[in-house]
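Chains shown are a subset, placed as in the full complex.
Chain lettering (A and B) follows the sequence in which the chains are written, and residue indices restart at 1 in each chain.
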Amino acid sequence: LNIMSNVRKRKGLLELLVEGPVVGDGSMCMTLEKRGYCRAGPWTPEAVLLYPDAVKQLLREYMRAGADVLQTPCYASSDGRLKRGNINYTVRHKFHTSEINEAACKIAHEVALEGNALVCGGITPVLSYLHKKGDLVIRAEFTDQLEIFIQRRDTVDFILAEFFGHVEELEICIDVMKRSKMPIACTMRIGPLGDLNGVSVKECAVRMARTGADLIGLNCMFDLNTTLKTIKRMKKALDDEGLETPLMCQPLGFMCPEVENSLYGYARLSEDPFALEPRQVTRFEVHAFARAAYDLGVRYIGGCCGMEPHHIRAIAQELSAERGRNPPVQDMCPPCEWLKKSNITTTQKKTNLEFWMNLKPGCGRPFNPSCNK
Amino acid sequence: LNIMSNVRKRKGLLELLVEGPVVGDGSMCMTLEKRGYCRAGPWTPEAVLLYPDAVKQLLREYMRAGADVLQTPCYASSDGRLKRGNINYTVRHKFHTSEINEAACKIAHEVALEGNALVCGGITPVLSYLHKKGDLVIRAEFTDQLEIFIQRRDTVDFILAEFFGHVEELEICIDVMKRSKMPIACTMRIGPLGDLNGVSVKECAVRMARTGADLIGLNCMFDLNTTLKTIKRMKKALDDEGLETPLMCQPLGFMCPEVENSLYGYARLSEDPFALEPRQVTRFEVHAFARAAYDLGVRYIGGCCGMEPHHIRAIAQELSAERGRNPPVQDMCPPCEWLKKSNITTTQKKTNLEFWMNLKPGCGRPFNPSCNK
């Protein structure tokens, strides 16, 4: 922890966004499931309580990879989801949103102190909206999630309403979040078909901006290419309306063109959640994505399910000139001396980023299809 | 740490092998590179010294996934490779084999104490063999590596000569290792074409068994399917000669049928080492592999590059009946309640292991080939 990082933190999210593109963190639940610390599906809260060291280790890796922001790892932590949902938590009957969120704040803050990171408090959609419980109940569920971030505002730099499928619900959520007086970001989990109520991408973008949020965008459910298409439509909608809210995106780390025109994205794949390996993006696919997203005007780029530390590093390296800094572990990436010293010509070529950017990696499974449903 | 585990450890490798199939650990360098703790290529030693906590975390994940054995993470730690090789270590001029191996012993032992694991001391091929420096120099390099394992025999349960490309070099190494009076395992990195001197698979198998090693087999460089082919030939060669040495294998975690008939395996792929994601095996491909390997008579099954904790878990789960126990984190795998409770029929099917075993996962990249060279 040095003075530089204190200076950076004091600036906060909005100042950082002015300086250059901000890098977010990556996959939590999917990665922790592989490491043996939570179950597939619904999601990180149990790991936060049961295995805080393993969660901290993963956040630390993202920060070392160049993430400027660490999210509190509490996705799906709303009492509605914890208690009445189709979710089998070990902790279901023992813990409440506030306990989980407090543990998550502590984890993210302690790792952030080791480096330069901001902490972002995450707010989750609520089942009471889906079940049409009425405005009061919905707002109460959001307030429950928000409360601890307000209490811990010394350690939480901004708040993010994340993974919303209905823009109407997001509008209610942001209205509740404004109480906090903290900077507000928000993302929807939509693709080209728009939101789950049939609201178009363009209308979603405009309504998101008009909530007054400081940063709006997309997260999970669709792959890098589809996310770029949707972001492009959002950007055009904002431009057409003269709206200037900066854009963010944290896409899925698995290629899945076949579900581009589905409302539920990769949840519709046969491979989800246990056989997605062949679809996982390479760091070079992320390099290309980060460049394209930046060129479209996106100013906050991170990852969601399947985007692991080396993918986040690729974002930070691709945008190092624009950001004026390299990620801490950049030296572990190509070009590396070992490849240069090889006697084999093809290996020497591999020190060149261009080689990797032009490569179309194979999956080594000629008996498998490229796409599935 | 309970009495049971002490009982288990007192039994040692040979007793464990009698009880049922033993599960090894998985990928070190490749996984630590993604996490940001070592460079691609050559290999873990620097992480052992610079980031011991990150290395311990990965070993811990393997143990929780069901690994009975933790290797000392010191592959490529021979003074020849550290000082004169084509390797760019930060630590090149500061550390010696003995220091690295001591740190590796400490790391593996401390994690092993948290559970039931044995510790295996790893011995690496030496450049002096490749450069024909003569028997004395070669033996001295092996002795250097071995020394610390003998000194730390209270914490090291057996020793493994690993990743040998020449059976002749392996014979010398095992001769040196016998000094230790510890159980000895050894693996070669060969495929169907045999060793790098052109010695056939069958001859390699017989010569490996005739060294008197307690456990012999294959590790990295070739994928699950190719490894099974090669193991089958080894088994037949041993049977033909009436040799009964038990077999082990720790294959590559990436599919690469196109290099089956290459001496250098996946090192000949364009995608190696930075764009291998689409080739990474799924846990179900590992389930099938573990069953097939066991049916061929293999009694020690682990993983090498690309085989991560969830893959090791798949080995332990597949062989749970034969082993008489489940891995500690087995409950995080399918079938899981969350999938069962879904309203979506296709999701309900996913609670069935058969669904996953029959699935041919796609890579989501229709513009890429299946195979490359």
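Remarks
Here, a residue touches a chain if its C-beta (ideal position, glycine included) is under 8 Å from a C-beta of that chain, and two chains touch if they have at least 3 such contacts.
What you see is a predicted model, and the numbers here were worked out from it, not measured in a lab.
Taking the whole complex of the structure file rather than the 2 chains in place, the copy count of the single sequence reaches 4.
One rule holds for everything that comes next: only the chains that are shown with their structure count from here on.
The rotation relating chain A to chain B, fitted on Cα atoms, comes to 180°, given as a multiple of 5.
Centre to centre, using the average C-alpha position, chain A and chain B are separated by 33 Å. The part of chain B that touches chain A in the complex is made up of residues 33-42, 54, 57, 61, 64-65, 86-88, 223, 254-258, 270-271, 274-284, 308-310, 313, 328-329, 331-334, 336-339, 341-342, 346, 350, 356, 359-372.
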